[in-house]
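Here the complex is missing one protein chain, while the rest keep their positions.
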Amino acid sequence: MNAPVYASPHAVTTRTTRQIMGMVMLALAPATVAGFWQFGWPAFCLWLVTILSCVTFEAICLQIGGRRAMPVLLDGSAALTGWLLALSLPPWAPWWLGVLGAAIAIVIGKQVFGGLGCNVFNPAMVGRTVLLVSFPVLMTQWVNPQMLAQGTDLSLAVQVGLGGGIPDAYTSASLLGHVKTDLGRGVPLLEAMSAFTPGQGLDGSRAGSLGETASLLVVAGGLFLVAKRIIGLRIPLGFIAGLCVPAAIAHASAPDHFLPPLAHLLSGGALLGAFFIATDYVTSPSSPAGQWIFAIGAGLLTWLIRSWGGYPEGVGFAVLLMNATTPLLDLWARPRIFGRSLTGRSLPARRRQEFIR
Amino acid sequence: MQEVLMTLIGLVLVNNVVLVRFLGLCPFMGVSRKLDSALGMGMATTFVMTLSALAAWALEHALLLPFDLTYLRILAYIVVIAAVVQFVEMVMHKTMPDLHRVLGIYLPLITTNCAVLGVPLLNAQSGSGLGMSVLGGFGSGVGFTLVMTLFAGLRERLERAGVPEAFRGPPLAFITASLLALAFMGFTGLVPAH
Amino acid sequence: MAHFVIPPIRHLLTRWGIHPDAHKFPAADLGIVDAGLPPLIVLPLAQQAGAPARPVVKVGEHVLKGQRVADPAGAISAAVHASTSGTVIAIGEAPMPHPSGLPGLAISLRPDGEDRWVELHGDPYPIRLEPAEISRRVAEAGVVGMGGAAFPAAVKLALGQRSAIDTVILNGSECEPYLSCDDRVMRENAADIIEGSRLIMRATGAKRVLVGIEDNKPEAIDAMKVAAHPFPEVSVVKIPSRYPMGAERQLIYTLLGVEPPAGGRAADVGVVVHNVGTAAAVWRALRYGEPLIERVVTVAGGAIASPRNLRARVGTPLQWLIDRAGGLSRQPARMVVGGPMMGVAVGDLDIPIGKGASGVLALTHAEVGEREPSACIRCGSCVSACPVGLLPLEMANRIHAGELGQAEDIGLRDCLTCGACGYVCPSRIPLVQYFMHARGELVALEREGKRLDRVRELTEARSGRLEREAREKAEAQARRKAERAAAAKKETAA
Amino acid sequence: MSADRLTSAHWYPGLSLGVVMLATTAILALGQAGTADRIAQAVADDSRQQLEQILPAGYADNNLLADTLTLAGPDGQPLVVHRASKQGVLRAVLYEMSGHGYGGRIVLLMAVDTDGRIVGVRVTRHNETPGLGDRIEVARNDWIRAFDGKSLQQPTPAHWSVKKDGGDFDQFAGATITPRAVVGIVRQGLEFFVAHRDELLGQTGGQQEKRS
Amino acid sequence: MEQMITAVVSLTAIGSGLGWILGTAARRFAVEGDSRVKEVEAMLPAANCGQCGFPGCAGAAEAIVAGDASPTCCPPGGKVVALAIATHLGLTLEDDGVDEGPLVAVVEDALCIGCTKCYRQCPSDAIIGAMKQLHYVFAEACTGCNQCVEKCPTGAISLQSLPATASTWVMPKPALAA
Partner (left out) sequence: MSDSPSLRHITRDGLWDNNVVLGQMLGLCPTMAVTSSATNGLGMGLATTAVLVLSNVLISALRAWVVDAVRIPVFIVLIAGLVTLVDISMNAWFHDLYKVLGIFIALIVVNCAVLGRAEAFASRHPVSLAALDGLVTGVGFTVALVAMGAVREITGAGTLFANAHLLLGQHFAFLETKVLPADTGALYMILPPGGFLVLGLLIAGRRWLQKQIDKRTADVAVAAAAH
């Protein structure tokens, strides 16, 4: 009786939480490096500051909560949250914005709920959205790409990071922001779009946040995770469908007012959202049906907010909104239990007649 | 038709009674610990809000406006609403015990829910017609039910999470509500304000 | 040639189950070896599903090999036979393979070394026997399912008399890692199995036999196909390797595309499922009259020096088997009876194997992979692994919060405790332990509730009785008084 | 009749609620009667203050609330125009104009003198983002005062836009739509003035100010 | 003045009308229930805030009387109300102790003198035995009511938790947080 009780199974996979988080970071790395290439030292410094702040705040919270910090810090989830937050900030935002965002993401978005696995909203998106609502100007200031080519150096990074503001020569508008502004002025869509070519979305050579520019690399990273079976295809596909199908219909009916689906897909945080943000395990449903509903809903809301709402970009809000439905989806969109109907009743006794001769 | 739809979207998503207009917060906080209660409360509130919007409109146009008694609006509205709610509750209790078990028990709570008075008052302020008044009451009720349901789902899940001592219960509920309101801010501007 | 059954395309699309490391070799490639006679045999009385058997021998009595030492107790139970000749030295508690480590009742036998059989009554043409006679003889032989659950085989065979059975499925999937006893039996005794399956078919009134074998056992498939060749009603079907393919309902679904109703039985869809080893045992019981006193056991695991399959007598202690397999090459982290996914961890090597024990595993730290659980990251791996379509994380979560009823609402009853979810969890959450705990609690609650009901009845009965007694006493008193009064009257009158 | 019997009578609930209503209503009616004038006064003061705040101190001496006329506004809806005069001389007309900003309708009150020059502009209602668009409020920023003294001639119509669009007026960092909208509304207001100049200045009780 | 009269008259009429309707309805549609529910409801703050998790004070009162809720379930009422209700209903408040599972009486053989006091006391006939003979508690029928323990002159009876056997054993709950 005193011997420890071991319940089955007596074997487990070799995969661990830390490995999973590490793999996601690995998948993010190419797109991030491409971002550094485009936006230079300031972007790199902001990325570093944000991740370090996230890990620091996580450590502080664990300390206050009286929990052993080391094993939890090593699971890598805080660093991943910081990474994704950094990818969704304007690359030349001042450092304090990254620190504040990290504090919000980790403390308000995660630790008050009880830490990893307990939070109900996506911490990185909580951080980003609170910042967006709080500091709309800073959060919608974008810079031209190809910064390294233009010769930004570390001193500029420090100057920008400490809040010195962005020299006018570098500022630019993101596609969604630009289109929203111009549509607001009554400029027809085609004219508003003329400054952008679709190819820019693929290689990342246009204004935007670190993680939204190099779409090809984001997708590649996402597919790597799919291949490694870390994420499934339901959420990315559902998200893309939810965004592109209504966009295609609307664009077909009023090309002057609605962006084409490809522009939606290649701009803003759509792909990052589809592969890395909506897929966050903790805040998305775990059943297949729930995941479809969640993803399609998030894509649809993204399109709605982009096309009709006051904010130029909707991925963050859409993800948070669908996060709120996750518990209900987990409850109401459960898989059918083997041997039961969808409503949970036992299936009737039945046999395959064709086998009986 | 489009206007009705727009108004509904506006009431449910953009200017949600609870999260944006700050009405009916006490039941939102109080009756959202269990999903079933939240749903029941939401439906009962929708019913009463629709009814009270109708009653208030009638009162406004039959008595208060013709006789220039608008300063008695609060008094007249609330007494009629309170009485109607209590009456409905009593009748339902006796004649439809099954429905009462589902909805009726929430009715007395609703008298002290400021949304039920607030929505008719707002209607009166904006001088809405009968249709829009009733729609306003109904739409606000639907918005209330929607966020109640979402919130109750979230709270049920949090009930099982390892929340730190200092935040367990109401504090975390408020923080969750804050993030829910943040999410709903995404709908800002979805419907042009009139 | 037996006709082909094309597995329904649906099972290629469904994505339940897992692919754990198989670890089947080298044991699967080595022939079965006899484990020999241990110095002590311990025959558990509760080695079958259902009620423990009732001993029919006394301490000190000498028994022969194959002699019945315990009778089945009730409809679902099985007889126990001596697995060698020798003297009964004890009837009482002995260590048992049970997760609690608690002992159970057993008959201990000191072998006399002669291994002398009782007289056996076989039948040269058992296929001509009446169905009822077949299941009677199977019951006589104490045959139970050898696929793990150890359900009395005769009970299932008798099913044909109650429900219409059209298909017998032989379960040769052996999806648990490490285990290869069924594989070996299929390779070495294919003919026995096929003969046995035809007996089962006859007993249940079925029209055909399907033998499902996972595609990672090509030799077994070949051997079985050869053996099945003469019988058109027997088909051997290759099925995908996936854990838990061997679970009864999942196997039926894979082979036939029908789902047995939850809470119902295989018989509801006209099917009886038996392990291949069971079929062989049925054949031996009828053809030669041999009771089930030995079985093939896989002795394997990283801490076993030379893993192999042993033909072992029921009641052989683990230590003996391990020694036959070269002994321990290093200190094991965990000893398991059964497979690694559903087996029972044991802490005592004196524990005997029963009829249902398919494996004895000595697992190393690396193999067990034990680690402190961390928080559930809701990765959903457990959900995609679950063969039943449950949400293991949600059930565990509710059980953790003490909401057992809610866990039941979302499917706890349908859980097989197959361990697929526990295997894939990157956070090492002891999911299956939660489910076993909750089920145990629910059963205990039910038991307690029933007990309290009974107590309430007793209490009411007692108060009724007390009342009645009081009334009777009062009446008697009144009577006596009246009598006395009458007597007094009489006296005065006199 | 004892209190208990009284309160359990079947007509008692009606009576008690009736009595309470009677008393409450009576008190309220009295209260209302007592404060009605003050409230009317306060409301009027309020409206007047709103009108007067866009005029320089001592600009007018008439009752702005009383001296009004109603025209058809640019959108076809009736538009109330207040007229400010000093010593009987009409000096400016005040009216509201509205248009769409970033977050919805922006309503401006503007005062235009008889020469078509702006005396003052204030935003009375808007739905712009706090911290961004709300800098058009005079309480937050002096930006709105930049219109003072401007007319359709000066700057020329081509320059009636924000600097970003090649005009004369500043925009805010990160929020161009709102200032653009306000400039547009003000310009529309001036155009309205020009189009209706005669009606606005014509049928006045007082005398027109001399042109300088 | 006229307007004031309209105001007073119309609202008074509305008031008395509604009051009459409610008064009548209260009689016509009266639903009688457990009187204790009403009493408990009267003790609750009647804030109808729902924080107890029940739909209003009436719901909470019903649950408390039915035993589905602890009197401490009402945050606005606080300790005072909880205590008052507990006293009124005869409940004890500190019930959140650890549940050690069912207890049953066990007779220690060496101490039993066969006096049958326990036998006569047991309300559920769980004890078997006769005068001057060893008594035995039939665990299946024992409620653990403690009455026999108090009656036993030699202290032979004690309450113990049922010993686990392989068939009654329950897998322990995993110790570490999920």
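The letters A, B, C, D and E name the chains in turn, as written, and every chain counts its residues from 1.
Everything that follows uses one rule, which is that contacts are C-beta pairs under 8 Å (C-beta built on N, C-alpha and C of every residue); 3 or more make two chains touch, one makes a residue touch a chain.
From a predicted model like this one, the values you see are computed outputs, not experimental measurements.
Looking at the complex as a whole, the chain kept out of the display touches A, B, D, E.
Which of B:23, B:44, B:59 or B:158 touches the hidden chain is settled by the complete complex: it is B:23. Residues of subunit A that touch the chain left out of view are 108, 130, 133-136.
Where subunit E meets the omitted chain, the residues involved are 15, 18-19, 22-23, 25-26, 43, 45-49, 51, 75-78, 80-81, 84. With the whole complex as reference, residues 19-26, 28-30, 71-75, 78-79, 82-83, 86, 108, 111-114, 116-118, 121-122, 125, 166-167, 170-175, 177-179, 181-182, 185 of subunit B touch the missing chain.
FYI, only the chains that are shown with their structure count from here on.
Looking at the partners of subunit B and subunit E together, the chains they share are A, C, D. Here B-D and A-C were compared by C-beta pairs in contact; the pair with more is A-C. If you average the CA atoms of subunit A and of subunit B, the two centres end up 33 Å from each other.
Rounded to whole angstrom, the centroid-to-centroid distance between subunit A and subunit D, based on C-alpha atoms, equals 45 Å.
Residues of subunit C in contact with two or more other chains: 99-100, 102, 372, 375-376, 397, 400, 430, 433, 436. In subunit B, the residues that reach two or more other chains under the touch definition are 72, 75, 79, 162, 188-189. Shown are all chain pairs that touch, namely A-B, A-C, A-D, A-E, B-C, B-D, B-E, C-E, D-E.
Touching subunit B in their complex are the following residues of subunit C: 375, 397-398, 400-401, 403.
Residues of subunit A that touch subunit D in their complex: 135-137, 140-141, 181, 184-185, 310. Contact residues of subunit B toward subunit C in the complex are 159-160, 162.
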